Every structure is written in structure tokens, then in C-alpha cells.
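The complex appears here minus one protein chain, its other protein chains still in place.
When the chains are written out, they are named A, B and C in that same order, and each has its own residue count from 1.
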């Protein structure tokens, strides 16, 4: 199972252990963890809610995972994305890649995050105790995804 | 403390917790873990020994860490490198980077690994139960380090 | 046809999902026009079409995607996960 969309937190060490268990041909494991930042361009926040599109989210992440596996020789790959209410400091997303060599593991992890940021149906709403506002998509994320070529963002 | 050179194994989750504790402005944490592979270009191995240059190793890693901190806006950085006897599947090295955004965290982690591979005084000796042989340096590592510019490898 | 709304589109429409008769709408854009004609809430939700993304049967598409035979059409803003 490559992809999980869940409300619950995740355990990075346990996920790495599961991913690498029994495979002694893995030389490189890269993890990316995304966290909720307290300070945003529009001021500090006290909470965040992550909405998603059940069904399509899993399909989009599986599709992104399949593309990464076609592009790089990966021994393992894992995506966990949370939804629901979160607070500053909370983990949002985990991407893990395992390969023989570090270049494939690094590149695949960056690709997964760039594509996830532009293709997976999640929407963040930030609150500061009073007002809540939907987060705008960032042009820099579109540009990051575009560098991998393919069918665009 | 950025750098540890030690015989003991390390705990990735504990290291990430320590690195990010109390800083709610971290949005991205990247980890790289290097593992001993059983299969090498010269056949399967049953053990590996990592020799290093006590004193210079720590200095070289601190210098590499300082360069990464000058180049990227990092909230945290950690390098752990093991020495002594190891076996296939064992962890060798951990690099952690924490930043506001993912690009800096990814790039700094790749830079740290590329520089560590060419500038930190470690030497691997692989054994298959009978013979033991020193591992040759790889041209691809020199090339990887060169892409960051600066004073070369 | 099931029509879904997410994020601020959901809030402006005032519903997460609803059954809509697409009539002779051939594309997602035709469907939007049909909805706008129905109620002001849709006019508010779809006032800036450049900020609207579309999925047809859970596949990313755009306003010109055909919706003929689709079971599920979703409208939402650009995604902001990760």
C-alpha cells in the first residue's frame, strides 16, 4: 500500500522500518515531512483545517506514485497525507522514497511533493481564532511541478 | 550540536523531534538515511568496516554544515555518521534539514550528502566472509559535488 | 449527475454535493452556465472562472472537459495541500 489519506498522525520511524524491512538492497531512504507553520504571509495562525475530495484524493496520489515509480528505480515509496483539523507544529504530509542510490531517492521525493502540491485535491483553511481564510495556491508550486516536464500542472 | 561521529546506531524519529522541538516556523523537514547494501558491484558482502580520521572528520562535517547554513535558510541541521563494523541493512549516515519551505530543505540535504561523500574522511572496507576490499571512490560522487560550484571537490 | 463543490466554492454554493440534471450541457462550462442561471449562489461561486478547477469522474479536467455520461463532476479552487 503506497498511499494513505487519514485524520490520524503518522510515525515516521515506523513507516521507514516498514518500507525498508527485509530489503538489503536499499542504500538510500529520503523522507519529507510537511508541518503546519504558525507564521503565514498573512500573520500568525492558531489552527488549520484540511479539506479533501475523498476517493479522488487517493486516486490522484496513487497516480503520482505510479509516475514516480516509472521515472526512478525505487525499492519503496510511501505517501501519507492528513486531513481534518490541525494546529501549528502538526505534521501534514509524509513522503518516503527508498532506492539503491541517493540521487533517485532525492529526485523522486521532490517530484512526489511537487506533483502532490499541484495535483492532489486538498485545500487548506487557516484560522487565527477569529477569522478563517482559504489559502491561495502558490505560483512557485506550479513552477516547481513544471520542471519535471510531462503533461504540466 | 550539528555533527556526531559515533559507533552507535541512531534513532531517526528522536533526531527529528529534537531538531524541530519548539520551532513552529518549520514547514519542511527532509531526512536522508544511508544504509549498507548487501549487493555491491563486486558481489554480495556480509560485513563492512568504516574507518575514519578522528578529529578531522568532525571538523570536515562542521565545515560542510556551516557551508549549508550559509547557502540556505535553515532552521535546523543534523549530521550523524557511524564508524566501525557494520552489516548489510545497517544505517551508516543520517542527514536532517529543517526549513520554512521544502526547496531549501531538499537542496541543503542533497548538498550535505554530496559534500560529505567527497570531503569527509571516511573509508569503507567490504568483506564477504573471506576477502575484504577497500571500496573505490565513485566519479559520480565527484560530479555530484561539483554541481554546487564553489571550490570543487 | 452528482455535482460536488469544495473549499470556498462549497461555502458559496452552500452545499457539498447535489444531484443536478445536466440537460443538454456538453461541457463543464455549459454546466456552470446552467447552474448560474438557476441561482445567485452559483453566480457568486463561479464569478471568477480563472480560479475554478474541474474534475470529471474524479479525473482532473477543465471547463471544456466533456461531461456527457459522467456520474460525478466536481468544482474547486486550485489545490493547496502538501
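Just so we're on the same page, a contact is a pair of C-beta atoms (placed from the backbone, for glycine too) under 8 Å apart; a residue touches a chain by one contact, two chains touch by 3 or more.
Computed from a prediction, not measured in an experiment: that's the story for all the values here.
Visitor: For the chain that was dropped from the view, give me its touching partners among the shown chains.
Guide: Every shown chain touched by the left-out chain: B.
Visitor: Using the definition of touch stated at the top, determine which of B:3, B:50 or B:65 touches the missing chain.
Guide: B:50
Visitor: Just checking the interface: what residues of chain B touch the absent partner chain?
Guide: 34, 50-53, 55-56, 59-60, 81, 92-93, 113, 116-125, 134-138, 141
Rule of thumb we're sticking to: only the chains that are shown with their structure count from here on.
Visitor: Relative to the centroid of every protein C-alpha atom displayed, which chain's own C-alpha centroid is closest?
Guide: Closest chain centre to the overall C-alpha centroid: A.
Visitor: Top contact pair of chains, counted by C-beta pairs?
Guide: Per-pair contact counts point to A-B as the maximum.
Visitor: Between chain A and chain C, what is the separation of their C-alpha centroids in Å?
Guide: Each chain's C-alpha centroid was found; their separation is 26 Å.
Visitor: Can you list every residue of chain A that touches 2 or more other chains, as numbers and ranges?
Guide: Residues 34, 113 of chain A touch two or more partner chains.
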